[in-house]
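Let me give you the structure first, and then I'll get to my questions.
Every protein chain of the complex appears in place save one, which is left out.
The block that comes next holds chain A.
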Amino acid sequence: MKLSENQFELIEAYLNNELSAMDRASFENDIQTDADLSAEVDRQRELRLGLRALGIQQRLEQTRTAYKASLSASKPTAEQPAPVRPLLRWPYWAAAASVVVVLGIGYYAYEQTASRQADLALTETVTANANDDLLKSFPTDQVSAQTRTTFLDALTNYKAGRYDRVIEQLKVLPADKKTVAYKNYLLGLSYLANKQAAQAIPLLVKARQTSSNELHRKAEWFLALAYVKNNQKERALPLLKQISADRTHPYQSLAQRVLRKIQ
């Protein structure tokens, strides 16, 4: 049954319990007497169930990843992180969310090596920094519709942990003066989250040159982590010291933690 926009809105209001008692009763009466409408309400209910489950699924996958990272972090002698079991028996749609890293790992952090500490610090901050914060400062009204759409789509992919896809998208995105720092930052962040620290470094170096203080500080922090991950301690140290000494820096305490492990 092809729905009109009004019918669609009405069914949605019904499923969301947004109809008045009288309208609800009337609509339920229609459902009882119209088999097509009844089937359509069932379809719409199924669709919303699937979408709702996706939200839960994403949150569960984030939690699972965080839990596994915490187990790995709590084993001081472990050489390798705890193996993550393949998702073969889990519905394939879960896989999209499986690589999403989440906030809050710090709850479980105990003693780690510098690299593992950098992993945890990255995990704590990486997703938060490509979402709403970045959107707030992105000049959406000053760029072409195509650039805006590509950038927003890349952000969505980033949030879902599809780092490879973000990299593919942003590598070919034409950049202008207004957006180049954002492009370099998100691309660098995606490489870093994708465990490609060496590729992340030159992009974050460029992103750090932005005139936006907020973006500059973020790029600086992730650049320091990229250096740690790329075994360039001599480059990481001055950056981490600088961030650690800056009370106003949003990553001061995290930088101090990583610094303690390096020194």
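Observations
One rule holds for everything that comes next: contacts are C-beta pairs under 8 Å (C-beta built on N, C-alpha and C of every residue); 3 or more make two chains touch, one makes a residue touch a chain; residues count from 1.
Everything below uses one rule, namely that contacts and distances are computed from a predicted model.
The chain that is not shown carries the UniProt protein name "RNA polymerase sigma factor (Sigma-70 family)", picked from "Peptide ABC transporter permease", "Ferredoxin", "Ion-translocating oxidoreductase complex subunit G" or "RNA polymerase sigma factor (Sigma-70 family)". If you put the hidden chain back, the residue from A:41, A:66 or A:181 that touches it is A:66. Remark: the omitted chain is touched by one listed residue; of A:32, A:149 or A:253 this is A:149.
By the touch definition given at the top, chain A reaches the unshown chain through residues 2-3, 5, 8-9, 43-44, 46-60, 62-64, 66-67, 70-71, 74-75, 85, 89-94, 96, 102-104, 107-108, 135, 140-141, 145, 148-149, 152-153, 156.
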